[in-house]
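Note sheet for the following structure.
Every protein chain but one is kept in place in this view of the complex.
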Amino acid sequence: MTVATPVHQQLGMTDAEYESVIEILGRDPRPAELAMYSVMWSEHCSYKSSRKHLRRFPTEAPWVVVGPGENAGVVDLGDGWLAALRIESHNHPSFVEPYQGAATGVGGILRDVFTMGARPIALWDQIRFGNLDNPKNRYLFNGVVSGIAGYGNAVGVPTVGGEVEFDPGYDGNPLVNVMCLGLMKREQLVLGTAGTPGTIAVLLGNATGRDGIGGASVLASASFDEESGAKRPSVQVGDPFEEKKLIEACLELYDKNLVVGIQDLGAAGLSCATSEPAGRAGVGMEVDLDSVHTRESGMTAPELLMSESQERMMAFVSPENVTEVLEIAGHWEIESAVVGTVREGGTLTIRHEGELVAEIPAASLADNAPLYDRTAVRPDWLDDVRAQPDPDLTAYQPNTILEMLLDDPAIGSSAWIHEQYDHMLFLKTVVGPGSDGSLLRIKGTEKALAVSTDGNGRLCYLDPRVGGARLVFEAALNVAVTGARPLAVVDNLNFGNPEKPEVMWQLIESIEGISEACEALGIPVVGGNVSFYNETDGVDINPTPVVGVLGLADPMPQNPPRISRAESGMRLWVVGPPPTGSLAGSAVQRVLGERNGGAPTPPQPGAGVRVVEMAAQLAHKVPVLHDISDGGLAVAASEIAIGSDIGLTIEADYVYCEDPHRFLVAAHSGTVDFPDDFAVEIGVFGGDEISINGSTIPLGRAADLYAAALSRRMR
Amino acid sequence: MKTAVVVFPGSNCEHDVVAAIENLGGKADLVWHRDTDLTDFDGVILPGGFAHGDALRTGAIARFSPVMDAVAAIAAEGKPVLGICNGFQILCEAGLLPGALIANRDLAFICRFVDVEVVDTSSILTNQTEPGQKVTIPLNSYEGNWVDPSGTGRVVMRYVDNPNGSSGAAAAVANEAGNVVGIMPHPERATDKLLGSDGGNVLLDGFLSSLLPV
Partner (left out) sequence: MKVRVDLTRRPEIADPQGTTINRALKDLGFEEVASVRVDKVFHLDVDGDDPELVRQQVTQMCQQLLANPVLEDFEIEIEK
């Protein structure tokens, strides 16, 4: 950057955005004001390129208590219980510093959930990297997993599932998404409102330092290039110990009904935590920056307002309760400071060292944020890619293909990842990592919560609408095989540069697909996150929407299906619509080294809904249910054989096809009935080989390949 | 008969321990690390977690918490004191158990079920078991590798397949009297077959039975 670049451009603002700040204020902004607008109007905070299209999502259902727009979505579970859920990305920070980037991603998503009044009970991570034969990718992958483990384990919230994908498309740009689920009783719900005039703003938690200055605007809203190194001072450091104390302190405040509202400090720090709650409540606020407890001396007003120091919360407290709030903070050994007072009118007034540094309409930071209707164009390369024929599998020995799939690091056992995570804390984990969906019991009730998260950049590259829809159907089916019925969706939309019309088209198509599937299943979207500018040196990532589906099992199955429960003599059925045989975007195409291509099979909404209901019912009766996804029926069936340590013989067509809405059932003959048109018996368990259409692999070899697929590449 | 479950800033298994004790018919209350009076209690459990964020060394700061004098007094009276995971680390730092816990042999956090075998039944943890009895309970630690240069530690349970390199494959260690025990895997996480195992109940039963006056 040259010295002549105007300040607003250095802060990532366009000239037009700067003009609109002048119009709102009727004058040139002061430095602190410009800093606040620049972070709040960044792509990361304002969703200015996506907001128009996010309105497409269905967001309403009778059980939705809080929809999109708050810190987390909240749904009603019955009998006075509520669940809060949220998903967020930390892609760019994780590329710059994988351990701290992932760690602070975990910290941030936890705060979004306990801001709502809920105790965070579980985490899921969805992580994507380039291929592991590149040492840089191994370094990033190892750092991200260590960061999630280091923060999640220490803060005391179990990481109970997730997914991993390796694809050259993420070489320069790994994706790190984290989802969090919280649980609370209805009376604990609290919102991000500043309350009425006279309410006191109390800043809780970590001291404010120069962490992540400009992080929101500079890091998350611009692309990586050779200069990324120069942006490094923005890296924030996570402190799970501080967060743990902050969680306990906040939960005590909610228990004792001591806060009117509360807002976490994430991207845009104090700028957001003052303006958003005031804007939501239609009030103004006076803030004294000299009261903010700091870690470093000499911080300027813009720095204090933009700092992204972690583990901080802004509580809004009635004056008579302030003393007790400060005492509770003291008990939990966290710092606290009264930093402001809510005022009538809508003006946010900020003072620093006796000077007025900002005087702006509080709501304007959010409400007047720019809204772009960017050009969207279907990519012209798509026809060529979609016309690609399926690979000719007859050129390979069938057992060779299966061995390649079982040895794939994204398909094989995830133990190398999930054994580094505490996934058992809180004594809720009935079905944990390495399964289709997680199942968490709610103690003292017969209910259990199920969650599955799914993304598939390869499929969405070939058809973002079909891909988006299939993700939702797959996650819903994963939830159903644990015995739950889907209740709500959160989405994390990871895309390239929105200034490119092809990327905007991918986004809009994905949103359409996700929306159509949600409508078919009757489930609302209750929250989400958009991460743009996932490109390196001008190359965009595959469009990678990730969805998390929450389901409720009420009652939960007494003995939930597990892939470890197959026994000799049990039969295997495949349930769902007949497969087309398409291999477009499939794992087999990938492991054979073919270009990602073809036209993926579209979902059939009727069948998608039907299999979800069938699986949710069967989960109460049968020992094994397993969704068919990456690697098709062959891999899904092998996973049951390996998990149960029993051989398997199957005869079936299109065993590597990944067509949607299909799952496997293992049970003894005569114990279960299926509709003739929708299920086929394809095999029987027994012996010590996996035999598929006469091609065999010794069970021990399959198990060894599967167990070592990921871990052997990380040695 | 009531058990104190001590909560340090950064502890995270305290509620699970209370639930497991109550599940077996026992009584347990949480006690904050700044409390100094444990006279109402007949035994103490230091639960797992990351007391004081594991700053400096695991347990190094927690040993100076105000409650620890009362814990030492209870131990000296011969009442049962059990440290689980981070609690084991704190008992070692406090000198109530010999040895120290260092990083796992493979330098990786380990969270999985492991098989553990009873070696010595004369401790507050193992008094309801038979020698050689095996239980399955989950390990969840990074610094789980017990070393004992003094050679005075009494191993009461050992790993069947030593996953972290502990000296003598020790999973649980007692003081000479057998009333102070540290265990690295989590018995409170193995109290319900629905969650994978109920092998921890026999150990917690041992703790509860040792609360009774002799």
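Letters A and B mark the chains in the order given here, with residues in each chain numbered from 1 onward.
Methods note: contacts are C-beta pairs under 8 Å (C-beta built on N, C-alpha and C of every residue); 3 or more make two chains touch, one makes a residue touch a chain.
Every value quoted in this text rests on a predicted model; they were computed, and no experiment measured them.
From the set A:V235, A:V322 or A:V672, the residue in touch with the chain omitted from the display is A:V235, counting the whole complex. Contact with the chain not shown here comes from a single listed residue; of A:E17, A:E33, A:E70 or A:E97, that residue is A:E97.
Within the full complex, the residue among A:K136, A:R295, A:K443 or A:R595 touching the omitted chain is A:R295. Screening B:H52, B:K79, B:R158 or B:H186 against the full complex identifies B:H52 as the residue touching the chain left out.
Where chain B meets the missing chain, the touching residues are 52-53, 55-56, 61, 64.
Across the interface with the omitted chain, chain A contributes residues 96-97, 100, 206, 209-211, 232-233, 235-239, 241-242, 295-296, 309-310, 333.
Criterion: only the chains that are shown with their structure count from here on.
Chain contact summary for the complex, chain A toward chain B: residues 149, 153-156, 239-242, 244-245, 331-333, 415, 418-427, 429-430, 441, 443, 559. Taken in their complex, chain B has these residues touching chain A: 9-10, 12-13, 15-16, 19-20, 32, 49-50, 52-55, 108-112, 138, 140, 186, 188-189, 191-192, 194-196.
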